[in-house]
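One protein chain is absent from this view; the other protein chains keep their places.
Right, chain A next:
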């Protein structure tokens, strides 16, 4: 009967997560859960996220109660039909083999560096079926590949997915001269030529969305699909307060305040995310480069320049996802693109509504192939 028992394990999001904390059970033992329904909140050092059910069933047993932590891969709950007896569930719990700690720490993501137009860019890759058209993800201003931590591995089941870190971001080279949309797109275009020399699905968030739009316009038929998440340039002007606060923040408190503008649920910003962002901003040359990118590619109409011309030039199907409560780039429904507004979500839909965004991206790419 054990094939009717479904284990629920601590998820692993991104390369560095080793354990998570159950911050809230949204269902109680005995409750029915539909596939795709949110049923547990998991808090990592970075951020809190809701987990959706992979399959429908009844929540029978909670193994890790609220407020407790468990390593990635550990059993946190058991789902089974009502017909399965409690003794069977007890037996299942006794037999469940906890993953070795190294296995739990292993990630399907690998990092490397590619040389593009004179700069070294860091690329994090989830290897998928080689016959499928690969995808390239571009993160937003001040972020890095971990921006896709909740989506990356899942998307990688259907295709190889590369998250490229923008110049002066993450582990890529810092270059205070590569700061305009044109300059950034040139470098990313060169990287794209190596990562996906034929067709490619493009997805971008915020500034990365604007860059993905430019690249899709340039690639023409080579672009298989384009997904834009809260993209810069297609809606109202970017919130200059956010950009200025983010660029100026040198210490924990102002950094926390700036990062909280990114999300609808302010408690989602954890201490580790604040530390990591500060650590990035303290790399030599980064503050100057961020300042220059803000001016060269985001503020005072820089992102909007040519955006609708680029959109008109894109031949691939375009999907736009936008958080209703986005304080950084207020949502818009640009003409010429299918737009979905996500309720209760801020500027980070790929994290705040991870499951919904992942499946929307997967379906969009699948349909375009």
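Going forward, a contact is a pair of C-beta atoms (placed from the backbone, for glycine too) under 8 Å apart; a residue touches a chain by one contact, two chains touch by 3 or more; residues count from 1.
The working rule: contacts and distances are computed from a predicted model.
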item: Omitted chain, identified by the protein name its UniProt record gives, among "Sugar ABC transporter permease", "Lipopolysaccharide transport system ATP-binding protein", "Anti-sigma regulatory factor" or "Alpha-ketoacid dehydrogenase subunit beta"; value: "Alpha-ketoacid dehydrogenase subunit beta"
item: Which of A:118, A:250, A:301 or A:336 contacts the chain that the document leaves out; value: A:250
item: Per the touch definition above, residue among A:170, A:204 or A:323 touching the missing chain; value: A:170
item: Touch with the omitted chain, as defined above, among A:55, A:110, A:194 or A:279; value: A:279
item: Among A:36, A:67 or A:220, residue touching the chain not depicted; value: A:67
item: Chain not shown, touching residues in chain A; value: 16, 19, 21, 45, 65, 67-69, 111, 122, 170-171, 174, 250-252, 270-272, 274-275, 279-280, 282-284
